[in-house]
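Taking it in order: structure first as structure tokens, then the write-up.
Note that this complex is displayed minus one protein chain, with the remaining chains in position.
Moving on, here comes chain A:
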């Protein structure tokens, strides 16, 4: 046997189906839903399910991309590792959700087709996840808002009609519990630290707060699927208020960021930041279409 250690299999790999094309993790495993039953449950609209999976998958993909920008830049090594771990969880959730979208809409598009070959107006993420990180406190503030809301959503979706989305949510809710815990502990630490750290944490919360409401503003697809996010508004706001108050900070009173002609991220209307983020995310795939390694 040559597979007693992974690096031996990478260098030798005799008789491997993927042969020499496999030198790094992930290669040769194109389908994150390999062999999972792809049938749609009766009564569930495939186009709606696909659109919903893109909304949630794009949220996770774009936030993962923002979080990994902290690699080599975080204040401490432990925090860099933590943020990269959170990004990895989100990326994994995104891969499954985008793959599910391509199954549900009948096009058979894969995760890479969605991640690398759509334009910014085709992304369905909320605007909360796409803006620049800001400082560490603002990154934590965004993470607190997103992970608290996404944890609450995944809890509900674990019983969703589509078994694949339900399984992603059931897996994800445990991961998001760690994300929320991380963001909460840093909010408390910065809020209860020095006057200066509290000031920065407060500024971070104030900066991201106007983007929170979009997570609770229903898109027609969500209504049709029986997944109205407005139901989460009360419980999530209460949870956030508890953490922020415990941290000795003030719950921001800022009004929600304006929509554009009634449209926002779920409709493909984004801020300029998303285009710049996607340029970096997509540049290699677009420079070398179809490349394998």
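Just so it is clear, a contact is a pair of C-beta atoms (placed from the backbone, for glycine too) under 8 Å apart; a residue touches a chain by one contact, two chains touch by 3 or more; residues count from 1.
The rule we apply is simple: contacts and distances are computed from a predicted model.
**Q** Can you tell which of "Ni/Fe hydrogenase subunit alpha", "Tryptophan synthase beta chain", "Transketolase" or "Phenylacetate-CoA oxygenase subunit PaaJ" UniProt lists for the chain that's not drawn?
**A** Options "Ni/Fe hydrogenase subunit alpha", "Tryptophan synthase beta chain", "Transketolase" or "Phenylacetate-CoA oxygenase subunit PaaJ" considered; the missing chain's recorded name is "Phenylacetate-CoA oxygenase subunit PaaJ".
**Q** Tell me which residue among A:122, A:181, A:246 or A:280 touches the hidden chain in the full complex.
**A** A:181
**Q** In the whole complex, not just what's shown, which of A:96, A:148, A:187 or A:202 touches the removed chain?
**A** Candidates A:96, A:148, A:187 or A:202; residue touching the omitted chain: A:96.
**Q** Spell out, residue by residue, where the missing chain touches chain A.
**A** 1, 3-6, 9, 15-18, 22, 25-29, 32-36, 78, 81-82, 84-86, 88-93, 95-96, 163-164, 166-168, 170-172, 174-175, 177-178, 181-182
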